[in-house]
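Structure incoming, see below.
Note that one protein chain of the assembly has been removed; the remaining protein chains are unaltered in position.
Each chain carries a letter (A and B) given by its place in the written order, and its residues are counted from 1.
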Amino acid sequence: MDILIQQVLNGLSIASVITLIAVGVTLIFGLTGIINFAHGEFLMVGSIVTWIAVQQGIPFLPAMLIAILVVAVMGFALERGLFQFTLTRPTNGFIVSLGLIIVLQHVVILFFGPNQKSIPRPLSGVWDVSGVRIASVRVMVILVTIAVVAMTFVMITRSRYGRALRAAVEDRDTAALMGIPVRRYITGVFVLGSALAGLGGALLIALFPVTPFTGGTMVMKGFAVALMGGLGNLTGAVVAGLILGIVEGFSAGYGFSEWTDAYSFGLMILVLLIKPNGLFGGTSGPKMA
Amino acid sequence: MNAILEIRGLRKQFGGVTALSGVDLSIDEGEILGVVGPNGSGKTTLFNVVTGVYKPTAGAVTWHGRDITGLVAHEVSGAGIAHTFQQAMAFPGLPVFENVQIACEHARKSARPYPWTTPDALLDFVGLSELAHERAGILPFGSLRLLGIALALATRPSLILLDEPAAGLNDRETQTLVGLVKQFPQHGISVCVIDHDMKLMQMLCRRLVVLDFGSKIADGLIHDVLNDPKVLEVYLGGVL
Partner (left out) sequence: MKASHTMKNRASPFASLLPALLVIGVLVLVPALGPSNRTLSLAISAGINIVALYGLAVLFGQTGILSMGHAALVGVGAYVAAILARDAGIGFWVALPLGSLLAAVAAAIVGVPSLRVSGHHFVIMTFAFGQLLAIVLTNGGDFTGAATGLDLQLPVTWFGRDAGELVPYYFIVVAFVAISAIASWAIINSSYGRTLRAIRENEKLAASLGINVGRHKIGAFVVSGLFAGVSGVLLAYFFRHISPNQFSSFPSIYLALMVMIGGARLLLGPIAGGILVSFLPEMLNLDPVESRILYGVCLIAVILLLPNGLIAGLLQGLQAIVKAAFGSRAETPAAGANNASGARR
């Protein structure tokens, strides 16, 4: 039982990172229609930047902020340089993102080698709560994720910016007539999603060693979660992330850890078979739950 | 008169919005029926329910005595009901000839004699033979509309639903279209035209149905309907 709780906690901490990816892709897809499969590589770049910064002697927290900033700037450059030309052709945008996967992975390998990179745990404390050993770093990852996702949620649903954004999603032309700078909003959302990936990358390398190929697996799980919840649906992404975390934790607890990677895909395929639009209903293009 | 298509109590709701609230409608063999109504009156929804795009919330569609409620698009076509689209009327990347060829290759088996069984005959009928080897995507709008009609005819329908067939056409093109559509009944093809263009309706139809807010508010000979006070109210200062 104790080990089980520990495993579920482990599962939830990984699922936190995956949820950050899922929220990023769901946000970007829901509000701009761009499917960015290279989102996992954005995350990996976030990890690598954190690793470089920590190697330079910078403490974890500022290193994390640097990673967020670098990935956000990268997102800005790529949206302006590439994705903005694919807005009317979502499939082309998707293919461009596949090209980016290869480029980003191998540029990182070119400069930093293919081997795995790790940093010392930013929080090394382990709490012993009546026999259950809880690593503080995992709790930190979960708490940071909850805080950031909650902030994103409030920003999209409650703020004036969020309302204007959703108006732009409903009808781009009308929103433009109302004086909403639709183009700039699309860029803004892409940058926000990228920043979340940068954060996810920093949190991930705090938990595990990272290789240039980590992004590929992570983004698949992120998309699996986003699709399970309903692509474009923020609430759905969070709930599905939670479900995946618990399932992965339990399976590791019961000794099926070699199959862990299969669950996200298996669950996604199962969910989509029963509910093609995801658990909470998704959108087929820019629209927000 | 002999009704071939009968719609009974058709309802369609999208979430809390009622697009159709119990519409009854019948189409008689060999007639050209007009369905008009302002934007948002439920014309297009009616159309989409019959052609299998949406499943109705309640009600039934009967076709030659057979219940066809909830059939999907290709089954509706196979039953002999064709329709044209307002937008995206053709396969833009393919040559005009191939567009019609595809439609002919999937035509339903029908024992009825039919005047247009080959792509050439169809292109000849709608007057697009000259453009047979052009890509459909580069055709002017009026020619695209005619191509859309040719595609629908290729399925060998006995009923053809036209969704705003004259939208975007100039007067001469509209005349050409009216000339073609008027020939359908003599080949055993009934017609239902959905539009808000009263001039077009007067050229084409004898009977007219008026929809407003998802309900039928008038149904009768076009002359009577156009003098109905309820209809005048709906169209006050409008198209009439």
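Observations, loosely collected:
Just so it is clear, a contact is a pair of C-beta atoms (placed from the backbone, for glycine too) under 8 Å apart; a residue touches a chain by one contact, two chains touch by 3 or more.
Here the structure is a predicted model, which means the values were calculated and not measured.
When the missing chain is restored to the complex, the residue among A:F94, A:F153, A:F208 or A:F250 that touches it is A:F94. Of the candidate positions B:D28, B:E98 or B:E173, contact with the hidden chain is made by B:E98. Contact between chain B and the absent chain runs through residues 51-53, 72-74, 76-78, 82-83, 85, 88-95, 97-98, 101-103, 105-108, 118-120, 124, 129, 132-133, 135, 137, 151-152, 154-155. For chain A, the residues touching the absent chain in the complete assembly are 29, 35, 82, 85-86, 89-92, 94-96, 98-103, 105-107, 109-110, 216-217, 220, 223-224, 227, 231, 258-259, 261-262, 265-266, 268-269, 272-273, 276, 284.
In this section, only the chains that are shown with their structure count from here on.
In whole angstrom, the spacing between the mean C-alpha positions of chain A and chain B is 47.
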